[in-house]
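Okay, structure first, notes after.
Note that one protein chain is taken out, while the other chains of the complex remain in position.
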Amino acid sequence: MDFAPDATTRDYTDRARAFLEGQVLPAEPVLDEQLAATPDDWTVRPVVRELQQKARAQGLWNLFLPGDHGGAGLTNLQYAPVAEITGWSPRLAPAAFNCAAPDTGNMEVLNDFGTPAQKERWLEPLLDARIRSAFCMTEPEVASSDATNIGTLIRRDGDHYVITGRKWWSTGAMNPDAAVFIVMGKTDPDAARHRQQSMILVPRDAAGVRIVRPLSVFGYDDRDHGGHAEVAFDEVRVPVENLIAGEGDGFAIAQARLGPGRIHHCMRALGMGERALALMIERASARHAFGRPLADQGVVREWIAEARIQLEALRLLVLKTAWLMDTVGNRHAMTEIQAIKIAVPRAVQQIVDRAIQLHGGAGVSSDTPLAELYAGVRSLRIADGPDEVHLASLGRAQLRD
Amino acid sequence: MDFAPDATTRDYTDRARAFLEGQVLPAEPVLDEQLAATPDDWTVRPVVRELQQKARAQGLWNLFLPGDHGGAGLTNLQYAPVAEITGWSPRLAPAAFNCAAPDTGNMEVLNDFGTPAQKERWLEPLLDARIRSAFCMTEPEVASSDATNIGTLIRRDGDHYVITGRKWWSTGAMNPDAAVFIVMGKTDPDAARHRQQSMILVPRDAAGVRIVRPLSVFGYDDRDHGGHAEVAFDEVRVPVENLIAGEGDGFAIAQARLGPGRIHHCMRALGMGERALALMIERASARHAFGRPLADQGVVREWIAEARIQLEALRLLVLKTAWLMDTVGNRHAMTEIQAIKIAVPRAVQQIVDRAIQLHGGAGVSSDTPLAELYAGVRSLRIADGPDEVHLASLGRAQLRD
Amino acid sequence: MDFAPDATTRDYTDRARAFLEGQVLPAEPVLDEQLAATPDDWTVRPVVRELQQKARAQGLWNLFLPGDHGGAGLTNLQYAPVAEITGWSPRLAPAAFNCAAPDTGNMEVLNDFGTPAQKERWLEPLLDARIRSAFCMTEPEVASSDATNIGTLIRRDGDHYVITGRKWWSTGAMNPDAAVFIVMGKTDPDAARHRQQSMILVPRDAAGVRIVRPLSVFGYDDRDHGGHAEVAFDEVRVPVENLIAGEGDGFAIAQARLGPGRIHHCMRALGMGERALALMIERASARHAFGRPLADQGVVREWIAEARIQLEALRLLVLKTAWLMDTVGNRHAMTEIQAIKIAVPRAVQQIVDRAIQLHGGAGVSSDTPLAELYAGVRSLRIADGPDEVHLASLGRAQLRD
Partner (left out) sequence: MDFAPDATTRDYTDRARAFLEGQVLPAEPVLDEQLAATPDDWTVRPVVRELQQKARAQGLWNLFLPGDHGGAGLTNLQYAPVAEITGWSPRLAPAAFNCAAPDTGNMEVLNDFGTPAQKERWLEPLLDARIRSAFCMTEPEVASSDATNIGTLIRRDGDHYVITGRKWWSTGAMNPDAAVFIVMGKTDPDAARHRQQSMILVPRDAAGVRIVRPLSVFGYDDRDHGGHAEVAFDEVRVPVENLIAGEGDGFAIAQARLGPGRIHHCMRALGMGERALALMIERASARHAFGRPLADQGVVREWIAEARIQLEALRLLVLKTAWLMDTVGNRHAMTEIQAIKIAVPRAVQQIVDRAIQLHGGAGVSSDTPLAELYAGVRSLRIADGPDEVHLASLGRAQLRD
C-alpha cells in the first residue's frame, strides 16, 4: 500500500492547478458578463472557447478517457485529482478541458460500444469539441431510478427505428450545438427485466424532436453548460445503424456509463468542497464581529476542521474506487462506486451549506460561487438515482455477503 | 393551561384557510405567467392586487397589527395560525393580506414610534397597500449582526440630516412603488454601544438615493415581492422631521421591530414546512418505484413522521412565544424569540430538503414550489442575524441565570 | 389557548421541587452507600423508605393516579410537571412519591380493570407501598413490539389457568418484595390478531415461577429499583379469578397501560434532561482550560442553547399530549403519544451525551449522575417498542389521513 501519487499524476495535477489559477478563475467574471449580455443564448460562450484552445494546446484535453483511445491515457486513479481540480470551477473548468458531463459519458459510450461509422460521425467531433451532445434517460412521469419504468418506446420499422416518448433533465440539450442525443428506450417491453432497454443515437435535427422547455435548478438555468431540457420525441425515425450495440443492451450500457460518470461527479464534488472550504477559511479570517474575527467564535473552527476531515477521508475512498476500477474493473467496484455516490455529495452539501452560513447574505447571492455550488451538489444527490436507492441497494449487498 | 384556540382564532383561521385554498393556491400559476410575461418589471403583479381586494373585502387585512390601531385587533397568539396559513404560499398570501415583510415591520415601527405627520404620510398608504416600503439595515462590508459595525452615517446639518452609506438586502426595494426606506445609521459613533444608532425615513425619490443592483437568493430574483436591492445613499438630505423617535434610539427600535418580525417569519416558516410535508405525503403515495409506492420504502415514513413531530413541537413553542409577547411583553419573551428564530427555520429547511429529495428532479425545478421554498427558508437562517449569533447569545443567557 | 399553569399545578410543583431539593438530592449519596454496603440485596433500601414516609406525610403520594380513585386527583396535565421534577433523581424521587414504573402502570391496570377482590389483594398494598410488582410482557426470543409474536401460553384447565413461557426485562422483579407479576400471554393463538392475548396476575411465590437472572443496562444492575429480571414460568397454575378483565383483552389493556406509561417516561426524561443541562451549565462556568472557562470555548454555548430549545419545545408537546389525554382521551392522543415517545428520549439522550462530553472522565464515571442517566434514557428508546416501530407507525398514520 502506498499513498504517494505517481509522477504522471503529479505532473497533470500541477499543470491543471496552474491552469485553474492562471486561466480559469480569472475567467469566471468574464463568463458572468457574457451570460448577462446574451440572456437567451444557450450556446457555449466565447470565453469557454478560448479556454478550450489554451487547455488543448497544453495537453489538458480529453483526460477523462482511459486507455489509449485518443485521450492522454490516464488511469482513473491518475485522472481523479485532475477532475477534482476542475470541480473548483464547475461552470468553466470541465468544459475547458473537454471533460464535462454529459459529453464525457457519451464519448465513453461511443468509444466503448460505437461502430466505426458512429465514432466517425459523432465521437470525433465530440473529442474536438466541435459539437456537444445530450443523454436522454430520465422521464418526467416515472421514477427513472427503476429502469423497468421507462416509457419511451423504440419500435423497429423496416430499416428504421421509430422513437416516441418524453424525457427531461437532458443536460446540455438546450444548447443548439448539442447535435446528437443518446436516447434510452424500450425495444422489447416483454423481455427480461434488464433486456428490455436499448440506446439509440438521435440527431437533434431529426423530425419529431422537440425541445419543450428548459428546467431550472434552484432558480438557476445552468445556461453556461446548455441547461437542462425537457424533450419530446414524437415518432422520430432514425436508421437502424443508429442503434448502439444491440437491442436489449441499453441497461448494460447505462450501467457501464454510470460507473465512470458517478466517480467523475464525485471527484469534481470534492473540488467544490475544497473551494467552499477555502472560502470558509478566508472569510473566517477576514470578517470581524463583536471585536474578533469569526475564526475565534463559536463553531467556526469546528466547521473548518470537520470539513477538512470529511474531504480527506472521502477523497481516499474516491481514489480507492478509481484504483479498483483500474485494477479489477468497474463491475467489481460497484459497492465503492455506490458508497462514494452516496457519501461525497452529502458531505460536500453540508460543507457548502456551512460556507454559505459563514458568508451570510453574500453566501446565498451571486457574490460568491457558493449558492450555485450548492444547487449543483444538491442535485447530485438526485441525479443517477437518489441516495436512498443506492443506500438500500448497498445495504442489501452487505446483507447478502 | 389550555391548548384549545379561542373562537376568534378559529374564525380567522377558518377564513384564512378557505381563502388560501379557494383563491391563493389557484392564483400561483397565474403569478408565474404574469412574472414570465414581464421580465424586468419589479412592481406588484396584477394578480396580487386582485387578491388584495378580495382579502380586504373579507376582513383578512392588516391582521398582523396588534392592539386597536387599525388592524383587526388580534393578539400575537390569535394572529399566529393565520400567519402560518400564509406561509403555504409565501409569494402570494402574505401580500394578499397586506401582511408581508418588510412592510409589516415598517408599519409597526411607524405605528409605535412615528409622529402623527409620519403616520399620515407613510403609515396610512402602507395600511392601504397604496405604497410599499423597504428597511435598510444590513451593509455589505460588515457583519451587521453586530450593530456597532454599522458604517452608514446620519449627520445633522441644520434642519436636515445627511445620510451616506451603502446598504444591501433591502427587501422590496427593487419595486419602484416602494416609496419610503427606513434607514439605520449612526448619528453618534462615539456614544455608548447601543446609543450610536438612529433610524430615519428616506423617500425613494430623494436626491442621492441610488438602487445599485438586485441581489439573487440562490438563483431567484424574488421579483414577486420586490426583490432585494443594494442601495447607495450618497449625501442624501432629508428634513429632521424624518427621524424616527430620537437620536440614539435606532438600536432600541430595531430590537422592538425584530421581535414581531422574527415570530412572523417563524409562523410563516411553519406553513412552508406544512406545505412541504403535504407534498411529501402526496408524492409518497402517488409515486411508484420497484413495484411499490415510495411510502412503503426505506426512510420515507420516518421522514414523514419526523416532519410531523418537529412541526407539532415547534408550533407549540411559537405559540407560547406569542402568548408571552401578549402577556409579559416582547422584552420578556427574548429567550423564546431567539429559540424559535433558531429552531424553526433549521427544522423546516430539513423538511423541505427531504421533500425535494422525495420529488427528485421535480423537487429542484420550478415544477413544485419546493426549491423556492428552500431558498426562502434557508435565507431565514441568515436574515436578522445568523443562527450562530443567536445560539451564542441564548447560551450566554442560560449561563448567566 | 393559555400557557399558564393553574394553581393546583403550581402548588404541587412547588412542593415537589422543595422536596427534591431538600430531601431527595441530599439522599443520593446515602443511597450509593447503602447499595455499596449490601451488594446482593435487591430490596428497597432504607433511605427510600424514609423518603416515602416524608413524601406521603406531605401529600406527595400516588399523584400519578388520575381521577378520584385514591390519588390526589390530578389530571395528566397537572401531574406532568411533578413527574418531570422526579426525573431529576430517577433512582429516588419516583419511588419516594410511589410514582415509579412499573408499579404505576400496574396500579392503573388494577384500578381500571381489576375486580374488587383483585384490588383488595394487590392494589391496596401497592398504593401503600407495602409490596412492589412487575410487568412481564417482553420475551427474549421474539420482537415483542409485535404482540402477535408473544410465545407465552395461558391455558385454561378447569378452575385454573396454566402459564408457560419465558419473559425478560421484567423491571423490579429481582426485588423479593415484588409480590405479584402481571403476565401477558396468549389464551387463544387462533383468535384475531389483537384478541389472542390476555393478562393474568401471578403471585411471585406460585409454584413454577423462577427468577432466572438479573439483566444489566450498560453495566448497571439498577438494583435501586429492583433490577430487571429474566423470569421463567413453567406450568404455573393460578385460579381463574386471577385473569384481568376477560380472555382476549390483553392487547387492549396493554395499549391502555402504555399510553400513560409512555407519557410518564417522557415527563421524567425531561427532568433528566434538565438536570444534565444544569450540570452542563455549572461545569461550563466552573471549569477552565487554556486560560478561559469552557463556557467561552467552541461549541459549549451552542450545546447549552440547543438543549434549552429542545427541552422547551418538547415539554410543550408533552403537556399538550397530557391535555389531549385529559380532554379527548388516550385513544385520540395516540399520534401525540407516539410523537413524544420518539422525540423526547432521543433529544434527552443527546443532551446527556453532551453533558458527559463536557465533564470528561467525570462524565462517564459514577462521580456525576450523567452516565447512569444516559443508560436510563438510552433504554427508553427501546422500551415499549423501539423508536423505529413508532416512527413507521406514525408515518403510516400521516399517510392515511
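A, B and C label the chains in the order they appear, each numbered from 1.
Simple rule for what comes next: a contact is a pair of C-beta atoms (placed from the backbone, for glycine too) under 8 Å apart; a residue touches a chain by one contact, two chains touch by 3 or more.
This is a predicted model, so every value here is computed, not measured.
Participant: So one chain is hidden, and I want to know which residue out of A:A232, A:A245, A:A295 or A:M334 touches that hidden chain in the complete assembly.
Facilitator: That would be A:A295, which touches the missing chain.
Participant: Have a look at C:M1, C:L258, C:A371 or C:L399 and name the one touching the chain we're not showing.
Facilitator: Once the missing chain is taken into account, the touching residue is C:A371.
Participant: Across the whole complex, list the residues on subunit C that are touched by the chain not included here.
Facilitator: Within subunit C, the residues that touch the unshown chain are 138, 140, 143-146, 149, 168-169, 215-221, 287-290, 294, 297-300, 356-357, 360-367, 371-372, 374-375, 378-379, 381-382, 386-389, 391-392.
Participant: Would you write out the residues of subunit B that touch the absent chain, in ascending order?
Facilitator: Listed in rising order, the touching residues are 298-299, 301-302.
Participant: What does the interface between subunit A and the hidden chain look like in terms of residue numbers?
Facilitator: 1-6, 9, 77, 277, 281, 284-285, 295, 300-306, 308-309, 312-314, 316-317, 319-320, 323-324, 327, 335-336, 339, 342-343, 388, 390-392, 394-396, 398-399
Here is the rule we go by: only the chains that are shown with their structure count from here on.
Participant: Let me have the rounded angstrom distance from the C-alpha centre of subunit B over to the C-alpha centre of subunit C, please.
Facilitator: The mean C-alpha positions of subunit B and subunit C differ by 44 Å.
Participant: Take the average of all CA coordinates in subunit A, do the same for subunit B, and state the distance between these two points in whole angstrom.
Facilitator: Spacing between the chain centres: roughly 37 Å.
Participant: If a residue has to touch 2 or more other chains to count, which residues of subunit A qualify?
Facilitator: Expected reply: 298-299.
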